[in-house]
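Here you go, one structure.
What follows is part of the complex, with its chains left where they were.
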């Protein structure tokens, strides 16, 4: 009953096996090895982007921070939602890597709309030297609250950014879950809409610790390489990052795991819907559920061993409600979900 | 015949096995797991430092940059040798992480002496607001050129730094090789001499990508944690860092591998000594050899498949000499070394 996060589960066995297989003999370091060449080619194929610059790093915050730094200057502002991971969960890493750029909050919670973005772009694009200047827009798909932008919604935001001269970054910590849910291709969800850079997550979906950064404009490649090294994020034994990502992309494993995670989310959501005391914050579209339950229920479930995030305390009146987040990863077994639901309805 | 670097070899099988064993079920993320608790305890035992704050990161540059940042302020200067890794191989990572501190070069090549350090400390400790202020001293053991400071030499430098109020950092990318070569304990080579912080390397000695930072003053712990997160170096699936380091420290594997690497270095050095055309730059004390050979010899050996670093080109007159670096890791087989030597003497 582990719904705390999709970064708490194990590495997929096929990924682990790939690491074991890669562990043979001496190979050049710092990404000059054959596996790294192979994974770069593979990612370009997956994104149908033969010119893209592709890099592997170990954490999602690294991917976001380096990508945003390549798209902005220190006197710029990045535009993100108030609940964007880059704003609330990265301990000022974006500010650090950009050299002190500001984050301007656009929209509500985890989403922004074109009129909201337009107002911000107009203000910061006035040319006034006293204000933070217009920088990149960063969007998250699946959003931090488990929601999806439609491709049309993304396109509208990208078009707007383009008109104002702002590049667009996509935080794809749960990129695979979004692609699986929308049934689109990676290209359709990125460069075909006008997205310039993607943090292509792997860690939350069965890898040990690998994310790819995909820069569709290869002119940004050299700067990224220098920022990565300067940030201490260039791995000497790079083959082990490459081996993981190669296994992830082989035979569609990445989409298979994401589909399973989404299915787990749907199974849990369906069960929760059956409990009249549960109130959902949002439509469940991927592998995350935000919902409110009476504290008494939470208490009982936690005592029984369930693990998930509460936005409030277990202490207090039984009947008060407490908001919770449930995240399902690919490795959750149906029995665990059903056990939770059985306890809920007991 | 792979002598290019000790970061080109494989992960030790026992370490790989530990990763496989750790790959079970859901565990808390970001270092709240049991393996992380266990490895912290184990490192404190190895260093006989029950109060030390201990952190795992994935690259040596991360360890150095975060440790130095915790010991300095942006208007300080770090004191290092002209060939220190932090100066020549980290693409300004120390400057980035310290917020713009300067690196002042003390000593010659890879070593500094107390009089040289004293002059620098006196100058930058004058209190003059116009100059870079005295910050930490960083020493490397084994040095970048494969040499060792004696414990007495280290103590003299630490004493001097202490008298001037400067903390001391040890870049221990090859810490294990040094301990194996000197036959001392980790404590004897660090806090007992007055060293405040250590980058305790693992990656060059059989790990996939793990280094520990050991801060002997636990008052620095919180700042390190925030710097690590802000630098995007906090791993969500932290158990996989912990598992590697635990296996490394179990049953003395780390020293066993280091001793083997040093023995490999000695075997190669002994063979090279037999070739009258080889001139050594330094006494060989660990697993690295810097030596000069005629270009014709290099050319023949490279054509036969030997891999090692040349400080010069293979193109040019046969009889000219070219300087080279040979690094032996734990996984090199004796036959490979002997094959190289046979070719050399052919």
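Side notes on the structure shown:
Residue numbering begins at 1 within each chain, and the chains themselves are lettered A and B in the order written.
Throughout what follows, a residue touches a chain if its C-beta (ideal position, glycine included) is under 8 Å from a C-beta of that chain, and two chains touch if they have at least 3 such contacts.
Computed from a prediction, not measured in an experiment: that's the story for all the values here.
Because all chains derive from one sequence, the complete complex can be expressed as a copy number, which is 4 in this file against the 2 shown.
The rule is short, and it goes like this: only the chains that are shown with their structure count from here on.
Between the Cα centres of chain A and chain B there is a gap of 34 Å. Of all residues in chain A, those touching chain B in their complex are 2, 4-5, 7-11, 13, 16, 19-20, 23-29, 58-62, 65, 90-93, 96-97, 203-204, 208-209, 226, 229-237, 240, 307, 329, 331.
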